[in-house]
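Below you'll find the structure, written out as structure tokens, and then a few comments.
Every protein chain of the complex appears in place save one, which is left out.
In order of appearance the chains are A, B and C, and numbering begins at 1 in each one.
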Amino acid sequence: MHKESEIRDPLILGNKTYHDITRDIARPVEGKANKYWWILFGLSVFLFLWGIGCMAYTIGTGIGAWGLNKTVNWAWDITNFVWWIGIGHAGTLISAVLLLFRQKWRMAINRSAEAMTIFGVVQAGLFPLIHMGRPWLAYWVFPFPNEYGPLWQNFNSPLLWDVFAISTYLTVSTVFWYIGLIPDFAMIRDRMSKTISPMKKKLYTLLAFGWSGRAKHWQRFEEVSLVLAGLATPLVFSVHSIVSMDFATSVIPGWHTTIFPPYFVLGALFSGFAMVETLLIIMRKVVNMEAYITIKHIEYMNVIILFTGSLVGTAYITELFMAWYSGVAFEQYAFLNRATGPYWWAYAAMMSCNVIIPQLYWIKSIRTSFIATFILSIFVNIGMWFERFVIIVTSLHRDFLPSSWTMFSPTFIDIGIFLGTIGFFFTLFLMYARTFPVVAQAELKTILKSSGSEYKNKTHE
Amino acid sequence: MMTSLMKNRLLHILVLVFISFSTVFSQDAPAVIDSAAVLKGEQIFKANCTACHVMGDKKLIGPGLLGVTDRREKEWLKKWINSSSDFIASGDPDAIAIYEEYNKVAMTSYYFSDPDFEAVFAYLKNPPVKAKVLDVDSVIASEDDGINTSTQLMFIGLFLLLLVYLLTSLKNKLKASLDQETETIPQTLFNQFNLFIGNNRNIVFIALASFIIVIKFSFDTLSGVGVYTKYQPEQPIAFSHKVHAGENGVDCNYCHSSARKSKHSGIPSANVCMNCHTYINEGTITGTTEISKIYEAVGFDPDSKTYIEGYEQKPIKWVRIHNLPDLSYFNHSQHVVAGKVECQTCHGPIEEMDVVYQHAELTMGWCIECHRTTEVAMEGNEYYTELHAQLKEKYKGQKITVDKIGGIECGKCHY
Amino acid sequence: MNKKVLYAIFDDEEILLESVKVLRSKEIEIEEVYSPFPVHGLDVALGFKETRMAITAFIYGCIGLSFGGLLIYYIMISGVGKSWPMNIGGKPNFTFYQNFPAFVPIMFECTVLFAGHLMSLTYFFRNKLYPGATTTSPDPRTTDDKFLMEIIVEGDDNKMRKLLKRNWCF
Partner (left out) sequence: MKTTKKYWKGLAQLHDDPIVEKLAQNEFVENLPVDEFLGDKENLSSTSSSRRDFLKFLGFSTAAATLAACETPIVKSIPYLVKPDEIIPGVANYYASTIYDGRDYASVLVKTREGRPIKIENNGTCSNSRVQASVLSLYDSARLKHPLKASEESNWRTVDYEIKEKLSNIRDGKIAFLTSTILSPTIKQLIQEFAEKYNNVEHVMMDSTPYDGILDANLESFGSRLAPSYSFDKADVIVSFGADFLANWMANEYATDYVKGRNPKNGKMSKHFQLETNLSLSGANADKRIQIKPSEHGYLISSLLDGIKGNKFDSRLEKIVKALSNAKGKSIVLSNSNDKNVQLIVNAINNELSNYDKTILTNQPTYLKQGNSQAVDNLLSDMKDGKVSALITYNVNPSYSYNKSKQFNEALKNVELKISTSSYNDETASLMDYVCPDSHNLESWGDANPKQGNYSLMQPTISPLFDTRQFQETLLSWTDRSDYFSYLKSFWIEKGIDWNVTLHDGYFHLEDKKIKLKKFVDRSFPIKNTISTDLELELYETIALGDGYQANNPWLQELPDPLTRACWDNYLTISAHTAKEFGLENWNVSNGALNGSMVNIEADGVSLQNVPVLISPGQARSTVGMAIGYGRTKAGKAGDGIGFNAYPFTGKKTISIEKVEGEYEFASIQLHHTMMGRDIVKETTLSEYIKDPSSGNHRETYATYKGKLTADKVTLYEAHDLEIGHFWNLSIDLNSCIGCGECVIACQSENNIPVVGKEEMRKSRDMHWMRIDRYFSSDMTEELSAKEKISMIDMFSEMEEPSENPEVVFQPIMCMHCNNAPCETVCPVAATTHSNEGLNQMTYNRCVGTRYCANNCPYKVRRFNWFQYSDNDKFDFNMNDDYGKMVLNPDVVVRSRGVIEKCSMCIQKIQELKLNAKKSGQPIKDADAQTACASSCSTNAIVFGDSNNKDSEVWRLRNDERAYDLLDHLNVRPSVFYQTKIRNKA
């Protein structure tokens, strides 16, 4: 039974009992959706369908449907890919790393954060697939015995590393997520009555895998979560490091940089937390979780954003310094061109959204306001998208031989696909919010005594 | 794949064996002559003569040439071969006789250099007795071992059953001696089976095993997609390679002339057929029915032995059997001439086939396998002299296979 | 000999923990405890053995690592088996060691992949958790806010009831 100093603000507001928690968590699943939900859901489904259309068109006619050319062979596709992967990171970090650090405040948000991770990675996974010239041959990137001699893959290729990293990341974090979900499903199962909603009952019985909360199971449960957390933590760092190696191991000035792995991971956390905030602030309204997702949680995350944001800023400066210090003309020009070339605006957007704006979090009032946080988190998301765009496009469009210098501009297909994935993401997330226990109630109950406001008040008396 | 390959190699070896044999045969010929000449003669004969003559008594366009050396003088033959028409004109009775016999067709003239002529003569003198047959048998033999293995399996199965029977009966005997109730064989098996599945481990084991089997099976079937081994379509003309290449011993090269020059082996144009079938109007198996199809195509009147004037010729639409995908570049001459590969290595015992079928899988794996195992024919090829030296230096003692000179690099076939 | 199954329901984990300790001290066999969330120290109180999940994970990890290593070795390093060594970008593929750095990421990923998934499978297997399993606790409220202790008593159970009552249960 862990105690906690009184001065810490409560993480669960209102005088909740275990039963209240159960009721609150189960409510969205059992009750009807409110109108916000329907509005958002309709919107995202629409975007999603549009995106599907654009993807179909691309696969039908060819990558030429995008704005790419012989010099800039990657642009929005990989930008979006890296962006989504980045977003995918906060989830696992929150649940894994914070679990290792025994951070209690993670418990209210880790479920949703992980959901976000998985849905984010799903979006990310789409891009390597559709950006291929011949997506119907995508299975060639997996080593499987074949009649071609047999013919294998090239394990020197960072893209192949990606394949392994992302598939591992996606599956492992899914499993991690699901193991945590089982007791909560069981809870919902047990609340469901056979007579009123037999179908739902059946469904959740299926999902609950027959969990009954035996002491031994709980013991194993905790051990497994701990180990998975231990595994997931290096995984988080490895995945984005590997993604960064797509660029770091190449020869293109502006890509060929050793600081990319840490720099990308930080950026990932940065954007990931921003996205978590965006989502949670929406969610706590949409499925009324005000009591569990408190300003305290938001503030903690803001602190992390402030921290990572500043580190990312440092990374930008370091890049510039290295370019200057290396004395390599190509490097120097690459970065000069980023800041002052035709894509200066993208660079400016990146700098302001990622480095300058987060500095506002030094101010307590902003740090602890839902509205401000929401807006800022949007900014950070945009900024991080631009970071990837800047890295990819501005490096490519002017590389070694000026004769092949050119520029990139997206077609409506590019845009459509990007919006499509956003739509897809929110569709998944909203559906999740209505059918899954959005807060890990089992774990939450363990900290009710230590961090619940009622108990804290008790101790004050 | 392996087995077919093994067969190929076996066959390859056997063919070599046969060649050595033929020399052996020549050894016990009465006169002392060098076998090299015979071999050379054989090549020349195959290339030039087989169209009209067989090494036997059978008549083709011309007479069978078995034992012709006894019938005719060397000089006489030389004259006749060099220019039969002049020879006939010169009024030699035998010549005229033959001319008359073979409906007044003078033999095409060949100007062999003396050594060549000597070689041919030597060959005619020392024909490879039944050599062909030997070759053929061996091929069949090699075909057979597939069947052998299966029969062996059958025997093993029987043996096991027998064993079961013996053991159970033994057991019963023992039981009887201890006067416990005995079981019939089915009972035993049944009980044993129950015991077996009673055990969880076994269940798991079975599950795993079946799972693996299923995987293997599906993988095999999948990898079999697009493999058309034994593909044997109906052809517009029931042309029999057995009759032509096998029995009449027409050299592959005679019809598929471009195999040594080009990437395509080439399907003979109708006028090549007509070279012989102007005179041969009746086939051994199908009589006139099939041959008349050629006449129909080119517009030839077999009775008057003339081409019909202004006849609109119809192309013969053969069905292609060996189809490589277009993305892979294959060159016949590369393999036949530079690589010194026998036709049969890939096309199987073609001279055995009445209707041709696809012998090899023609999958990429199949190509690669062969390239990994086949040695490069470097000896006596100026092109390789320097390279060969370097390679021997590099791979001391190892076989220098095709892959060692880059034979399994993508760019060698895909461009 | 009549056996009786006694369900004691608690609504606070601390009390549960207390009574568990008490009962254990009286060497009364506790069949099973159902709780809505992991109660810390319960496993100790019940005298469970350390679970060996972590060890299995480690083993699986090792398997994964070696699998990855062997796969790459077979595929990338020249002259091994019937693999297909190619000159790719002039990178040395003569020995595993020379090309090692390029192989680290995938070997690592394989490790995690195997460890993570196989351990989870073991977890499901050992807990007999699988889709479609319908086992539940004797009282559905145990997933909500109640804690249930299952005790098997032989003969007269009133003594036991009393004992439990004394420990603030109903």
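FYI, a residue touches a chain if its C-beta (ideal position, glycine included) is under 8 Å from a C-beta of that chain, and two chains touch if they have at least 3 such contacts.
Just so you know, these numbers come straight off a predicted model, no measurement behind them.
Student: Out of all the chains shown, which come into contact with the hidden one?
Tutor: A, B, C
Student: Out of A:W50, A:W140 or A:F307, point to the residue that touches the absent chain in the complete complex.
Tutor: In the complete complex, the chain left out is touched by residue A:W140.
Student: Of A:T22, A:N156 or A:T294, which one is in contact with the hidden chain?
Tutor: Residue touching the absent chain, from the options given: A:N156.
Student: For the full complex, which residue in B:K171, B:K216, B:H264 or B:K305 touches the chain that was left out?
Tutor: Counting the whole complex, the residue in contact with the absent chain is B:H264.
Student: From the list A:Y18, A:F41 or A:W74, pick the residue that touches the absent chain.
Tutor: Here the residue in touch with the unshown chain is A:W74.
Student: If the missing chain were put back, which residues of subunit C would it touch?
Tutor: Given the touch definition above, subunit C has residues 86-92, 94, 98 touching the missing chain.
Student: Contacts of subunit B with the missing chain: which residues?
Tutor: Output for subunit B: 225-226, 228, 231, 233, 257-258, 261-264, 266-272, 297-298, 313, 315-320, 323, 325-329, 331, 333-334, 337-338, 380-387, 390-391, 394, 405-406, 409-412, 414-415.
Student: Tell me where the left-out chain touches subunit A, residue by residue.
Tutor: The missing chain touches subunit A at positions 61-64, 67-71, 73-74, 128, 131-135, 137-138, 140-141, 151-154, 156-160, 163, 246, 249-252, 329-330, 332-333, 336-337, 340, 342, 396-397, 399-409.
Here is the rule we go by: only the chains that are shown with their structure count from here on.
Student: Distance-wise, how many Å sit between the C-alpha centres of subunit A and subunit C, to the nearest whole number?
Tutor: The computed centroid separation for subunit A versus subunit C comes out at 27 Å.
Student: Where in subunit C do residues touch two or more of the other chains?
Tutor: 82, 84, 86
Student: Which subunit A residues sit where two or more other chains touch them?
Tutor: 149-151
Student: Name, in rising order, each residue of subunit C that touches subunit A in their complex.
Tutor: Result: residues 11, 14, 32-43, 46, 48, 51, 53-54, 57, 71-72, 75-76, 82-84, 86, 88-89, 91, 99, 102-103, 105-106, 108-110, 112-113, 115-117, 119-120, 123-124, 126-137, 140-145 of subunit C touch subunit A.
Student: Given the complex with subunit C, which residues does subunit A contribute to the contact?
Tutor: Its residues touching subunit C are 1-2, 17-19, 22, 143, 149-156, 160-161, 164-165, 167-168, 171-172, 175-176, 179, 182-183, 186-187, 189-191, 205-207, 209-224, 226-228, 231-232, 234-235, 238, 242, 245, 441-443, 445-446.
Student: Okay, in this complex, where on subunit B does subunit A touch?
Tutor: 219, 223, 227, 363-365, 367-369, 408
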